[in-house]
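Heads up, one of the protein chains got dropped from this complex, but the rest are sitting where they should.
Up next is subunit A:
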Amino acid sequence: MDSQTGELLSWILTQDFAPKGTAGAFQEYDNKYVNVKKGSLAGLSTVLAAYKLFNYCHSYKEFKHKWPRKYH
């Protein structure tokens, strides 16, 4: 990413969230990391890692109280 983290919010707001725009974003990722001459495992793994992170955030509440702690 060429933008700084501080500008991330304004960058997200400039994105087009309509279905055509979202498909365009997937195409962009595809053309940059997957559809290249020596595309490697990293292109796929990043997508899977993002999916993992998304699921982690979604189930955070359920396992918050299961952390190894002295007093539950």
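Operating definition for what follows: a contact is a pair of C-beta atoms (placed from the backbone, for glycine too) under 8 Å apart; a residue touches a chain by one contact, two chains touch by 3 or more; residues count from 1.
What we mean here is this: contacts and distances are computed from a predicted model.
Peer 1: What does the UniProt entry say the missing chain is called, choosing from "WDR73 protein", "ATP synthase subunit a", "Large ribosomal subunit protein mL44" or "Defective in cullin neddylation protein"?
Peer 2: "ATP synthase subunit a"
Peer 1: May I ask you to list the residues on subunit A that touch the chain which is not drawn?
Peer 2: These residues touch the chain not displayed: 26, 30, 34-40, 43-44, 47-48, 51-52, 55-56, 58-59, 62-63, 66, 68.
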